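There's a structure below that I have some questions on.
Up next, chain A:
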Amino acid sequence: MSEYIIKNGHVFDPVQGIKGDKKDIFVKDNKIVDKVGSGAKVIDASGKTVMAGALEVHAHVAGPKVNAGRWYRPEDKHFDSHKTAGITRIEGGKSIPTVFKTGYEYARMGFTFAMEAAMPPLYARHVHEEIHDTPIIDEAALPVFGNNWFILEYLKNQEIENTAAYIAWVLNQTKGYGVKVVNPGGTEAWAWGLNCLSIHDPVPYFDITPAEIITGLMAANEYLGLPHSMHLHQNNLGNPGNYTTTLESLKLAEGVKAKNNFGREQVLHSTHLQFHSYKGTNWGDFESGAKEVMDYVNRQKNLTIDTGNVTLDETTTMTADGPFEHHLNSLNHLKWINVDVELETAAGVVPFIYDPDNAVFASQWAVGLELALYAKDPMRCFITTDHPNAGPFTRYPRVYAWLMSEKYRNERLNTFKKADKVISATTLANIDREITLYELAAMTRAGPAKCLGLSKDYGGLKPGMNADIAIYNINPDKFPSTGPEIEKAFAQVAYLFKDGKICVEEGKIVDMGKKHTFWVDAKVKENKQVMHDVREKFLRYYSVNENNYSVPESYAPHQHIISVDATQA
Partner candidate 1 sequence: MTSKITLNMITCRTIQQGVGMEAGKTSQKYFDACTIIHMHPEDMKKLGIWKNTNVRVTSSVGSVIVKAVETREDLVPGLAHIPMGPWANHIVPAYTYSTGEPCFKGFPVEVEVAMNERIMGAVEIVQDACGLIRK
Partner candidate 2 sequence: MKTVTLTVKNVPELYLECENVNPDAFAGKTADQIAKLGGYQGKEISTLGDYFTIAGEAGATAADTKIIVNGDCTKMKYLGAKMSAGEMVINSTTDMYTGSWMTGGKLLVKGNVHSFCGLAMKGGEFTIEGDAGNYLGAAYRGDWRGMSGGVLRVKGNAGSDVATFMTGGEMIVEGDVDIHIGTHMEGGKIIVKGNANRRVGGQLVKGEIYVFGNINVMMPGFKPTGEVDLQVDGTNAKFTEYIGDLGERHPKRKGETVYGKLFLKQ
């Protein structure tokens, strides 16, 4: 039994509405409690900021394409492989860190949970092997469904119940967490070298449109009452003028009601919105569409988004949006990996350099910041870099600093080589909002936890919640006056409690904690049709046998199973 008192810290907790008041937090074992015994260890947090552990809502940190990115980019870690003294292993990689570095770096920044954003079901075991080896942080993974043959066939006939039963089966087989959709229909079209750029482009052979896939999967997700909503990477990513596609897709959620027991209110999470908020007709007359998109999102309460902030680094893009990576490769001519996964999905990987001297990349940087700054409800807008697509997650402290300091981001904006062009193509220069620590806590803790259906135990500091706590060397009364100081404070926590154990102290890893793998076990009525279809597809079209498909529970360390009962639905 271990007990702690975190004394005199400035607490920021949107769950309880605490906005920086000095308050003691009590920890007993792995929980936050009302009080502890007199023998409790005291952690002096005076002059420091106390928040819940942060939750990453969307990052590519484990699995086949991440690893392909790792090992086809030796140059990404040739000068960047090192070991710090102590209990840690060798860490390496800038844009695609190794699993060890991934766990340590998230923990050093105060994160206790990360969602792997795209798991091809056929490769689920690989995702879990990496999650298994990633230290400290809790993780979960979202299987991709938007181009799955079962889904396309069921939804063509609007069979929501079958769709739901199949989703439940896949979640169980893959130890998955929810419903991820990447370029619905477009990735299946890519198997023939084609794409679906609008939500009304028909998918070759399957005779269905992206709009129908999105609508159907949203319905199936709510039919099951999963903790997380459908998680959508929209069609037409990264192209000028795509904000109309974005708005059209978001409108599909109008009138859809969230139905679940987890306190989740959204029915659609739209991810890395930065890549989907462009106006103009080409890269010459490219303009930001962030205002238009966020005006809509702000009005629609059943939507959540994450930003996908460009960090202006050399990075490695990777997505299940196969046709997009092909397109990107034809633009930058750097090395290209593509993997089409039978019956399910595809993925591409291309290194990318967001050169700040280029007006387009600098504008993308501005669009990402605009999205967060236009967000009226920080509980529905989360900060991501779509790691590693728009930049590595290790750049979060810098993104926070840009958002929290108008001066810092204007310094960056005004020193771009093509500053004039960026300023005229975006509206960032006119925004004076600075994100507060309280808002940041909503955007990185309480918000993501609620969006993922984890708000009962995570994302806040209320007694009874899990003791995942980050303490930063930031005194809100004397908030750091320069960007680099803010960055430094967020890069290295003073303390990180994970499940009530101190895992990081002044940026140094002191304990590997006990990492958990979260997955959702959804129970549905027995569905003979779906089980017959599964058997049939494995017999005829898959290259593995049905009995060798599932990921056994032994792959999920300290599994945290969230049960959902949809048998009455």
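As a selection rule, all candidates are chains of the complex that A comes from, given by their letters.
Everything below uses one rule, namely that a residue touches a chain if its C-beta (ideal position, glycine included) is under 8 Å from a C-beta of that chain, and two chains touch if they have at least 3 such contacts; residues count from 1.
Model, not experiment: these values are computed from the prediction.
Visitor: Using the touch rule from the top, find which candidate among 1 or 2 meets chain A in this complex.
Guide: Here, the candidate touching chain A is 2.
Visitor: In the complex formed with candidate 2, which residues of chain A make contact?
Guide: So the residues of chain A touching candidate 2 come out as 72-76, 78, 333-335.
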